[in-house]
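Every protein chain of the complex appears in place save one, which is left out.
Entry: chain A
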Amino acid sequence: MAAEGKVDPMHQFSIHPLFGSDSWNIGGYNIAFTNSSLWMAIATVLLIVFVAGGAKRQLVPGRWQMAVETFTGFIDGMLAANVGPNGKKYVPYIFSLFMFILFANFLGLLPLGVFGLHAFTFTSHFSATGVLSILSFSIVIIVGLAKHKLHFFSLFVPHGTPVPMIPAIFVVELISFLVRPFSLGLRLFVAMMAGHVLLEVLSSFVISSGNASLGLFAIAGLPSFILMIGICALELLVAGIQAYVFALLTCVYLNDAENLH
């Protein structure tokens, strides 16, 4: 692959077991500790370090504490705006969700290749984002049914729907409701994967043209490289926005469960 000067843009997403854990399993289900699991662990550890550093409980906060309090305040404000006073109890979950995704996205963008390491973005796997989206969706359904019992299904019949339209509207609303976990998980996975593929493709242009000739590098490689710098900045933005969107949509869905329409 490298000998031919070609880069496989999808190779970065491949999962492989680490530490000879291929055969770990529970009841026949493989639970190998993979590179994906490793980066989940790194994200978890860094997040714990980050928040623990800000939990000093000083009356006059330092910079670190200020940063952590800004994030909790941000999540608190988001829940207050979207769910209302009932949303306060979801702060731990939404905070964990937002920060976990944010750290995962940023960690995946770190230029660790310079040091011979390979950053892995587990949010570019729908098998990982799907877990988070199904978790959010399950919480919505459980809260909705626990709080409103069967009245929860009135969510699928908006106010003022004419009686003859109710069956059709119910089906449409039900489908749109059931699509939510998929859209939630796929949106994050697609956005992260697309950005990483784009960066990889552009970098392959730089490498291939550089290997071919100086002239080709000047007309194809260099513009690609400049474009990559811009797209790196864009990817940092996307990393933040996708974490925000995931948390925000979870808040919006929780609002449906808490307050119906």
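Criterion: contacts are C-beta pairs under 8 Å (C-beta built on N, C-alpha and C of every residue); 3 or more make two chains touch, one makes a residue touch a chain; residues count from 1.
Following the convention adopted for this analysis, contacts and distances are computed from a predicted model.
With the options "NADH-quinone oxidoreductase subunit J", "Cytochrome c oxidase subunit 3", "Transport permease protein" or "ATP synthase subunit b" in hand, the undepicted chain maps to the protein name "ATP synthase subunit b" (source: UniProt). Taking the complete complex into account, A:F189 is the one of A:F189, A:F217 or A:F246 that touches the chain left out. Listed here are the chain A residues that touch the chain not shown: 10-11, 13-15, 17, 25-26, 29-34, 36-37, 40-41, 43-44, 47-48, 51-52, 54-55, 57-59, 61, 65, 68-69, 72-73, 76, 91-93, 95-96, 99-100, 122, 124-128, 131-132, 135, 189, 193.
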